[in-house]
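Heads up, one of the protein chains got dropped from this complex, but the rest are sitting where they should.
Note that the chains are named A, B and C in the order they appear, and that numbering of residues resets to 1 at the start of each chain.
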Amino acid sequence: MNGEPQEVLKTTYREAVREAIRDAMRRDERVFLMGEDVGRYGGCFAVSKGLLEEFGPERIRDTPLSESTFVGAGIGAALGGMRPIVEIMTVNFSLLAADQILNTAATYLHMSGGLFNVPLVIRMATGGGKQLAAQHSHSLEGWFAHIPGIKVLTPATLEDARGMLWTALEDPDPVLIFENSTLYNMEGELPVDAGAVDINHARVCRQGNDITIITYGASLFKVLDAADILEKNGICAEVIDLRTLRPLDDATYLSSVAKTHRALIVDEGWRSGSISAEISARIMEGAFYELDCPVERICSAEVPMPYAKHLEQAALPQTETIVTTVKRMVGTNG
Amino acid sequence: MNGEPQEVLKTTYREAVREAIRDAMRRDERVFLMGEDVGRYGGCFAVSKGLLEEFGPERIRDTPLSESTFVGAGIGAALGGMRPIVEIMTVNFSLLAADQILNTAATYLHMSGGLFNVPLVIRMATGGGKQLAAQHSHSLEGWFAHIPGIKVLTPATLEDARGMLWTALEDPDPVLIFENSTLYNMEGELPVDAGAVDINHARVCRQGNDITIITYGASLFKVLDAADILEKNGICAEVIDLRTLRPLDDATYLSSVAKTHRALIVDEGWRSGSISAEISARIMEGAFYELDCPVERICSAEVPMPYAKHLEQAALPQTETIVTTVKRMVGTNG
Amino acid sequence: MSEGKIIQKGVHGVDCEHALCLLYQMMFIRRFEDKSAELYSAMKIRGFLHLYNGEEAVAVGAMQALTPEDAIVATYREHGQALARGISAGAIMAEMYGKQEGCSRGRGGSMHLFDAKTRFYGGNAIVGCGLPVAVGLALADKMQGKKSVTCCLFGDGAVAEGEFHESLNLAALWNLPVLFFCENNLYAMGTALKYSQSVTDLSKKVESYDVASSSVDGMDVLAVEAAVKKAVEFVRSGKGPYFLEFRTYRFRAHSMFDPQLYRTKEEVEEWKKRDPIDTFIHRLKDQGLINDTDIKELEEKAEAEINEAVVFAEAGTWEPVEDLTRFVYSERREV
Partner (left out) sequence: MSEGKIIQKGVHGVDCEHALCLLYQMMFIRRFEDKSAELYSAMKIRGFLHLYNGEEAVAVGAMQALTPEDAIVATYREHGQALARGISAGAIMAEMYGKQEGCSRGRGGSMHLFDAKTRFYGGNAIVGCGLPVAVGLALADKMQGKKSVTCCLFGDGAVAEGEFHESLNLAALWNLPVLFFCENNLYAMGTALKYSQSVTDLSKKVESYDVASSSVDGMDVLAVEAAVKKAVEFVRSGKGPYFLEFRTYRFRAHSMFDPQLYRTKEEVEEWKKRDPIDTFIHRLKDQGLINDTDIKELEEKAEAEINEAVVFAEAGTWEPVEDLTRFVYSERREV
């Protein structure tokens, strides 16, 4: 890159995802979008607004409420040479398609001894924070990351919202993309020529020496806020956006921990059996002797999400808790 | 208990589960069993053989292949005052009912603000080792343990196969019981008056000072075999059967680690995001300063289960690996 | 209203008192929904809010034939269903405020109204998930020798879900006392029925399970009531499940986030001519059973009651944050 300023555009996370879909549809006629209300309604989060008009009902397909079948049909279409993007409105409804995801999409390549791969992309909105209560607020991306055979992406930034889809579509295997619904309105700038991004590496979003804070998705911004506050308190946190939850990029966070000797994981999923447990276990296995104090986790409380705002906010990881926890941890000597 | 020898009976794990069901059906007329082929076929693992003849088709209900609906109907029946035992043939098919388990059974009490609890028991066979390949060999009990609102039991012994069901039926909330299908033929003895067992505590199956090996389900026996071999090598392992994966009994394994200063977790689930990651993370959080070396995990390889026997066996945790790993770990000084 | 009218027999032989009661309930629901929308804009209510305007006749008509022992499994568009079943407006409003005086302690919100006394099992927000639960409730009642029926409400969108098929089959196979009540408002969010069903005549599907069914004008509260009475009798007498399709229409957006790109204003206006409240008033007036003063009285009564509900909700208290993880597991053991 030379020194000239890159041309940038103001945009939102929502528009970045939409632009990614549009771009994919234009580039590759095998790509199509299918899901509930992606067409005539314009997408339940307005992500696909306008795409029906641009690409027509053959390529922007409204489906009936049949999650298992339209996900399975996505698998079939992928096997048949297309590059489907299946939208499950929110992760909460993905449970109806759990069988197709785990038992079919994730196993096809293996059980056919390598004959049939499934180049399918499934997008879904995820996360709490909008007072949608117990059946509409799950953060199950870490849970899905348990499954071998699929990849799990969690774009937090505009760059990733814009760029991960294309990389996912180039992937020969099933990729799940989780868009945290609280991010859709996030504004920012993107280079006009923004395009595909790498999905194999975590990203160090902020350099620091005192502690490594590992996170992903919407929590990234709480962590960055916390890091700002901590800086004012003389604590310099290194912040890592995992970006991809499966496969995990161990090297990035392990080498950070080798530098900072402390690690905190912030994760909107329920604590027990979360992806943050996995990362803690891997730090245990890969950087135990580097640690000055135990790795800690800040996760969502282990409760189906309550509706009342004060309870919901208490259930989710918060900047303040991150700040206090880090202060305590950095105060600790191993 | 006095010194008199207890009267015992020879039995198998299968018979112990059957006896537990029979006992429950006799004691409480609200109890009934429902699932695929539990009646006329006699249960796909012959667990419920003879029960249809004894209790009739009203209480031993063969269902159509409709996992989501018969699990949901179990929830409804529990809400309606019955004490259903729903059998999902194997955990592999439970994915079709994942929505009812996570979004309904686990949330009802909470989203109704405590009004409606769901006293439902779901039993399923789990595990690999029988060359059933990629769609029939999952060990998802640890994965289900991520979900708040349910309890997860994994009986490994005859006592627990016999006793956990009754305790589960007395529980006001949904309980999932995972029976490892390789155990059904296991023989042993049970007191004639064997009955309900506690489900809140892990069990120290073998005392030792050199290392704590934490496991559950069918792996318990591989671990016990390994402990025997290790003993001959002068290494004395403490073996813990978790018994219940949600909620985890932290006290038992943490106090053991405080004694042995080393811990290994053996778990038939896939490694990433497994229950063993959670335990490792909790040891990190609760006993870091007690550790002489990093906690390690032996899990299944992250691969949909291959059919070929040598590959399947290579994918599963094995006694030999446990022995080598422990030897290496005990050789390590922190 | 004047004493005399109450004992008069009116429309279809329904007595006037009853007709007014139906009318009042519908008006009440309408006003309650409008108030909810206002309070949403005022940020007092949050989350998803799905209003029932236009569909009032369904819930009001349907609940008439049920006894307190019967069970109800409702959807996320269930304010009207809950009110018609007799859950207090205050408890519902407080719920939407997130107060612990709410019918679900503020844990549920608009989509999760619950009530034990009236056997109101939610407020369920996963489309179709209530169908199997209703089958199970009916099974429990039947196994216990009770004469109760379970009424399961769901939308036209739910018909596409696999659980619809599984639940109708199981209820029919086991001859269970379930009332399947489909509120066919022609849209599932922005997806018109014709884009989600290869056959839009839903009774065809139901036949294939050997479940008795009929379709009813869901904009006519008396037609709904009559149809439900028959269906309840059928089910209660042990003849197995019954399916009723209520042809209705949602006047407002799907939820508070819906630009309604998928239908025309004209279509909505056309349906509004069949407004279940206006048309019912018209009929009652035609028969000389009520006059404008009566209506005004009813409106004022509803307004007052709803204001009380709002006052109740406003005065409600927040559950302490320390209690966050309560109600994940029960606090007592069963026996």
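Operating definition for what follows: a residue touches a chain if its C-beta (ideal position, glycine included) is under 8 Å from a C-beta of that chain, and two chains touch if they have at least 3 such contacts.
No experiment lies behind these values; they were computed from the predicted model shown.
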### Query
Which residue among B:D62, B:E231, B:D250 or B:D292 touches the omitted chain?
B:D62
### Message
Tell me which of A:E15, A:E36, A:D99 or A:D267 is the one touching the absent chain.
### Response
A:D99
### Task
Please pick, from A:T69, A:S94, A:T157 or A:T260, the residue that touches the omitted chain in the full complex.
A:T69
### Message
Take the complete complex as the reference. Which residues in chain B touch the chain that isn't displayed?
### Response
36-37, 39-42, 44, 46, 62-69, 92-93, 96, 130-136, 301-304, 306-311, 314-315
### Query
For chain A, which residues lie in contact with the unshown chain of the complex?
32, 58, 61, 63-64, 66, 68-82, 84, 99-100, 103-104, 108-117, 119, 148-149, 151, 170-173
### Message
Please output the residues of chain C touching the missing chain, sorted low to high.
### Response
160-166, 168-169, 172-173, 195-199, 204-205, 207-211
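Throughout what follows, only the chains that are shown with their structure count from here on.
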### Longest centre-to-centre distance from chain B, chain (CA-based)
C
### Message
Quick check: how many Å separate the C-alpha centres of chain A and chain B?
### Response
31
### Task
Quick one: report the Å distance separating chain B from chain C, using the average Cα coordinate of each chain.
41
## Note on the structure
Note: chain C residues in touch with at least two other chains are 104, 106-108, 112, 124, 126, 129, 162, 327-328
### Query
Which residue numbers or ranges of chain B touch two or more of the other chains?
68, 99, 103, 110-111, 148-149
